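Dropping the structure in here first, questions after.
Not every chain is included here, but those present sit where they belong.
The first chain written gets the first letter, and so on, giving A and B; residue counts start at 1 in each chain.
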Amino acid sequence: MQGQNQQQAYDRGTTIFSPDGRLYQVEYAREAVERGSTSLGVRTEEGVVLVAEQQVRSPLMEGSSIEKLHKVDDHIAVGSAGHVADARQLVDFAREQAQVERLRYGEPIGVETLAGALTDHIQEYTQTGGARPFGVALLVAGIEDGEPRLFETDPSGTATGWSASAVGADRDAILDDLETNYRPDADLDGGIQIALQALASVGDAFEPSEVAISTIDTETEQYRTLDHDEIEAHLDEIEFEADDE
Amino acid sequence: MQGQNQQQAYDRGTTIFSPDGRLYQVEYAREAVERGSTSLGVRTEEGVVLVAEQQVRSPLMEGSSIEKLHKVDDHIAVGSAGHVADARQLVDFAREQAQVERLRYGEPIGVETLAGALTDHIQEYTQTGGARPFGVALLVAGIEDGEPRLFETDPSGTATGWSASAVGADRDAILDDLETNYRPDADLDGGIQIALQALASVGDAFEPSEVAISTIDTETEQYRTLDHDEIEAHLDEIEFEADDE
């Protein structure tokens, strides 16, 4: 609808509207998210599950250092897709918020509260001049009042709640798979299977080292990372599409 | 009247006038409002009603997290249309104003006072450089001195009072319907019917999950959100246009 030339006029300034009411820099930041490898989150009866693809570019690279899953507090974690350095900044911001909450009120921060603080922070970078938006989408997962919660933030600074969701490459196809296969009554292992199957639905088979899995249990309210053997056991159970895909 | 090229010269800078005295960035922010789903407000004899369309893009998305109706204080709520992240910022700003008023004067903030504080804040983003306008319109509803009040704010920073109004997509058509069907002597249920009928007049039938309804009662001065069954009961009563519309 917009010609090439007219679009260029509006996407250079970071924070101005186009004649049809769009913010191009925010839309380009969404492109940065889609260029990133995928993270998924699934809410289950027993807690919440986060799964992330990890592109190990070299056998010399430490897997741990490229993880896309980050513990924010005992009961909250964050998955991300997009510009890795931007994600780090937001994770640091989230940890600070959680710490401040504990110091001020002596209580763990609520998952929704944290997602709101993050999106307030993100929105400011889309309105005030002199900075670009954050090129990252987050999955904020945790336990709040004994219930698993899962929120997603986008580069515009909006937070939405989900039963199961994905950010990053192939998001739409993965959401299609999740909508078909999600069962709210799954246990944690079931939730992991739902996430891995959805991830497998869009690509080739992957190695245990190419995926990270974390859970936060409703009962213990503790963040936990699965080890290589546990991941391998889960991968053995899922079906991959044919290699010639 | 303005050619394409000349218009481009004035809409890149956020806050300058065009030769015919217009602020294009503010007009583009209004486009962002019209791209948003609709919120309606109706003043009745018994209180004020807010109704909002909700676009649930996926069955996995939590309806609550995309609500466009926000409680600001016991006696005041806000509906919005447009850029969702901008709306959040203004709701946060409104809540702060309400809290400050209670702390300073020990009294609930007036609805008109709040609308004024919001539009002062919004106007600054249209005059001072280095930021874009807010791409959102609000309906500010509440009880003040025992009377229901309803104000609307726009991206230029203007507040106007209404008996019944709507912001967002299809605003003009909905206002036409409201002008025909509004009755000042309606009770709260009647107000809800007026709003739903106006919303139905511009589109296909919608599900209870696709609409949010809140009321603020003149007597109790309390914000209240209708549940799924109550919404369904209201929807059963209204007539939708033919599907082939």
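Just so it is clear, a contact is a pair of C-beta atoms (placed from the backbone, for glycine too) under 8 Å apart; a residue touches a chain by one contact, two chains touch by 3 or more.
All values derive from a computational prediction rather than experimental measurement.
**Q** Fill in the total copies of the single sequence across the complete complex, 2 being in place.
**A** Total copies of the sequence across the whole complex: 7.
Criterion: only the chains that are shown with their structure count from here on.
**Q** Fit chain A onto chain B over the CA trace and report the rotation angle, somewhere between 0 and 180 degrees, nearest 5.
**A** Here the rotation carrying chain A onto chain B measures out at 50 degrees.
**Q** Quick one: chain A and chain B, Cα centre-to-centre, how many Å?
**A** Averaging C-alpha atoms per chain gives centres 30 Å apart.
**Q** In the complex of these two chains, what residues of chain A are touching chain B?
**A** Touch residues, chain A against chain B: 6, 9-10, 13, 15-23, 112, 116, 119-120, 122-124, 126-130, 151, 156-165, 175, 178-179, 182.
**Q** What residues on chain B touch chain A, complex-wise?
**A** Of all residues in chain B, those touching chain A are 7-8, 11-12, 14, 24-25, 28-35, 58-62, 64-66, 82-86, 88-89, 92, 125, 129-135.
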